[in-house]
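The other protein chains are all here in position, but one chain of the complex has been omitted.
Let's look at chain A:
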Amino acid sequence: MLNIAKLSVSAAGRTLLHEVSFSVAASEMLCVIGESGAGKSTLLKGLMGLMPCRYERFEHRSSAEESAFATTSGLGLPACRYVMQDPLAALNPKRSLGQSICESLYTQKLPAPEQRNRALSALEAVELPVEFYDRLPKEVSLGQAQRACLARALVAEPELIIFDEPLSALDALVQKKIALKMDQLRREIGITYIVVTHDLGFAAAYADRILLLRNGRMETFQDKGDFFANPASAYASDLVGAAQTLGALNRMEAAE
C-alpha cells in the first residue's frame, strides 16, 4: 500500500529526519515509536506535506515514483486523513461536530444532504449518537471529541489514516475503548493506519509493524512479533526490556 525508501525530511535547510525506509500493506497498522525528539512528528509533517521531503523511492498503491531531489511541498499523500493528539485543539470550538466532520468532504463537492448523511453514518461508526451532529466540542467529553475526530477521518473513506498520539490526551478506560474501536474499524473497513505513539503497550496490542526512530534516524523497522521477540538493535531490545519490566510491575500490582 505504501512503500517508502530512504525518506529524508528537512526544514530551513537542516535535515531533521535521515533516510527512513518503511512499508505498510493495505489494512495493516504501522506504529511509529521513539522518544520525544526522535523525529516522529517530523516524519508526520513530511507525510502531511508540510515539510520538504527527499526520497529514493516512493510507492503509493500502484503508482511509484522515483526521485532523488526535494519535492518542496512534501509528500501530501492522496486519500489520506489525519487524527491529532488533542481533540479539543483539532476541532474548531465555534463549529458543531457535524460541520467539522463534513469539512473532511470538502474536496469531494457533495450536495449538503448527502454530506450530512455521510457524517451521520460516520458518527454511527464511532458509536456517537446522531444528536452529536449539532453539538459543539465543549459540550462533549474528551473521549467523545476524539471519536468525532475519528469520524471526521472516516467520513472521507480514506485508504490511509495517520494518527498522531491519538490516545495520549485521554484517560485509561477511554483509551482502551477508542483503541478497540480503531482496531475494529480498521479490520472491518480495511483502512491502513500509521500511528505515532510512545505507548509500547498499544503497539504490542494492535500494530502489525513497528518503526522505531531515534535521534532523527531509523533505528529498526520490523514486524511486531519480531520486534518484541527478537529486537534488531541494542536500543530496541533495551526498550522492549524496559516495557516488559513495566508490564511485569503492572501485573504484580494487579495481583496484589
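The rule is short, and it goes like this: a contact is a pair of C-beta atoms (placed from the backbone, for glycine too) under 8 Å apart; a residue touches a chain by one contact, two chains touch by 3 or more; residues count from 1.
We adopt the following convention: contacts and distances are computed from a predicted model.
Asks: From the list "Aspartate carbamoyltransferase", "ABC transporter permease", "PepSY-associated TM helix" or "Response regulator", give the UniProt name belonging to the chain omitted from this structure.
Replies: "ABC transporter permease"
Asks: For the chain that's not shown, point to the residue among A:Leu2, A:Val20, A:Leu43 or A:Ala90 touching it.
Replies: Only one listed residue reaches the unshown chain, and that is A:Ala90.
Asks: Among A:Glu103, A:Glu157, A:Asp199 or A:Asp223, which one touches the chain that has been omitted from the display?
Replies: A:Glu103
Asks: Which residue numbers on chain A touch the omitted chain?
Replies: Given the touch definition above, chain A has residues 48-50, 81-82, 84-86, 89-95, 100, 103-104, 106-107, 138, 152, 156 touching the missing chain.
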